[in-house]
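What follows is chain A.
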Amino acid sequence: MSTLVHLLWLPLAAAVLPYLVPAGTRLDPVGFGRVASGFILAMSLVQVAAFDYAEPERMQQPMDVAWIPSIGVRFHLGVDGISLPLVVLTTLLTFLCFVYLGRHETPNARLLTALLFVLEVGMIGTFLALDLVLFFVFFEIVLIPMYAIIAVWGGERRRHAAYKFILYTLLGSAALLAGLLLLGVNAGTFDMVALSERQGFDIARGVQIAAFAFIGFGLAVKAPMWPLHTWLPDAHTEAPTVGSVLLAGVLLKMGTYGLVRIAVPALPEGAEFWAPWLGCLAVVGIIYGSLACLAQTDLKRLIAYSSIGHMGFVLLGIATLTATGLNAALFGNIAHGLITGLLFFLAGSIKERYGTGDLAEIGGGMLARAPRLAGVLTFAAVASLGLPGLAGFWGEMLALVGAYRPGAGLPRETFVTYMAVAAVGAVLTAAYFLRLLAKITHGRSGAGSAVADAHPVEWASWVPLIVLVVLVGLWPKVLLALTDGPVRALIGAGS
Partner candidate 1 sequence: MNVIQEIDYAAVAPVLIVAVAAVALLLAGAFELGRKWLGWLTALALSAGLIAVFTLIPGEVRRTFCVPETLRGDGLESCSYVVDQFTLLFQGVVLAAAVVVVLMSLSDLEAADIPAGEYYFLLLCAVTGALALVAARDLVLLFVSLETLSLPVFAMVALKRYDGRATEAAVKLFLVSVVSAAVLLFGVSLVYGTAGAMHFDRIAAASVEGPLEAVLTAGIVMVVVGFAFKVAAVPFHFWAPDVYQGAPVPVAAFLSVVSKAGGFAGIALVVALAFPEQDHVWGPLLAVLAAVTMTVGNVMALRQTQAVRLLAWSSVAQSGYMLAPLSVGAGHIGQGIAATAGYLAFYAVMNLGAFAVVRGVAAASEENLLADYTGLVRRNPLSGLLLAFFLICLAGLPPGVMGLIAKVLVFKAVVTGPVLWLAAVMAVNVVIGLYYYLVWAVRLFAPGTGRLLPSGLPYKLALGVTGAGAVVLSVVPQLLLQAVFPTG
Partner candidate 2 sequence: MTTPEIVFTALGVVAVGSGVLVVTTKQLVHAALWLVVSFGALAGMYLVLTAEFVAWVQVLIYVGAIVVLLLFGIMLTRAPIGPSEGLNSGNRTPALAVALGTAAVLVTLLVRGFKDARIDLDPGGGSGDALGEAIFREWVLPFEVLSVLLLAALVGAIVLSKGGNLPGRNGKGR
């Protein structure tokens, strides 16, 4: 019995528990959520402590029991250097969300608590699952809770955004399912470990191309890749803060994680066929996202489009099909999760204080009105624009490195072009973030009511992210040492 299973049933139990307390008992659901998610975070940290760093490429704490033997589906879990950081990111962000929620009375808090925990089950499960169908089941679990979070606690156009989110991502999921099954059926197994070990040698090229197309499409919607991204800005703009944080922080990563974990290793020929296209769309996404950001007038929308750009770098990393590129993608995942999580926390705090997310209405001078809030915003923006020394840089840089020398069989010139264009995108990224800072933090504060500065509860939810952004940025080895081994194993031949 693996200890990993605790990471799944604990949140599930925590989701149900608030509904089981006898009527009349007063229970603060958010307080309970804080304790429970803290405990789950501790459980994930136990995994970190128990992890054998000598062999990050080995699946550790495996658990493999039959679930639906009739169709060959197993309940197969495991953690390696790729999934470990993502699991911790998930538990951390969930915990911080609960911390953040403690600031105000939330309507219908019990339901929100339950949904967040169900969401956590899905997210953790996705990163732990080692069976294609099981992966898909967990991948799908997040949809309904996230839909409900947007639809119940969201902004004005929440219904529209929630439906768009769930329908669009379900389209991706359905295609993903087709692709996964195509892969599984042709390989004769749903076991992800076996699939990546076998490197798809016995699957016909045509099938690989088709399967990668399906899987890639499905995951690209989630990632999101241009031009499949338009659910994201709406969802982010309307979602409540915790929703945005988890959506950007973890849910998007499920897409890229799937590409790295499944599509690339198991379908090498399919990946080789599609990689130039994937890279092209990724690069377009980088430029497009940045340009769109330049013209945004809403804070959360801007951050949402910035996610498109950043995930473009992650996808570019994957498209290179090199160990470097995959490292870049995984690093970018974590970095983006931390930074964008922080950014959305901040956006939530700002929106709450100013009563609007509109940049013009917020006006300038936040550094004067709420200097600490503005300071953290500046930090987050700078981290997000990929400043070396902070987490955002390494993923982007390594993606460029990967693109300069893409995997064997890929058109070098094309990828070098991508690299150059992506570098331009990095400049544009800086441009819109600095424009944002100039617009709302700089300048004289207009006439307006005083704005409260950061609240201790907010600090509590921000500081861990800030510390991690700096830590990972200054010492990228903490992540790269984890991912490098598994990535080399996935890409094969240890390059």
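Here, contacts are C-beta pairs under 8 Å (C-beta built on N, C-alpha and C of every residue); 3 or more make two chains touch, one makes a residue touch a chain; residues count from 1.
Criterion applied: all candidates are chains of the complex that A comes from, given by their letters.
The structure presented is a predicted model; accordingly, all values stated were derived computationally and were not measured.
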Going by the contact definition at the top, pick out the neighbour of chain A in this complex from 1 or 2.
1
If you look only at chain A, which of its residues touch candidate 1 in the complex?
66-73, 118, 122, 133, 136-137, 140-141, 143-144, 147, 151, 163, 166-168, 170-171, 174-175, 177-178, 181-182, 184-185, 210, 214
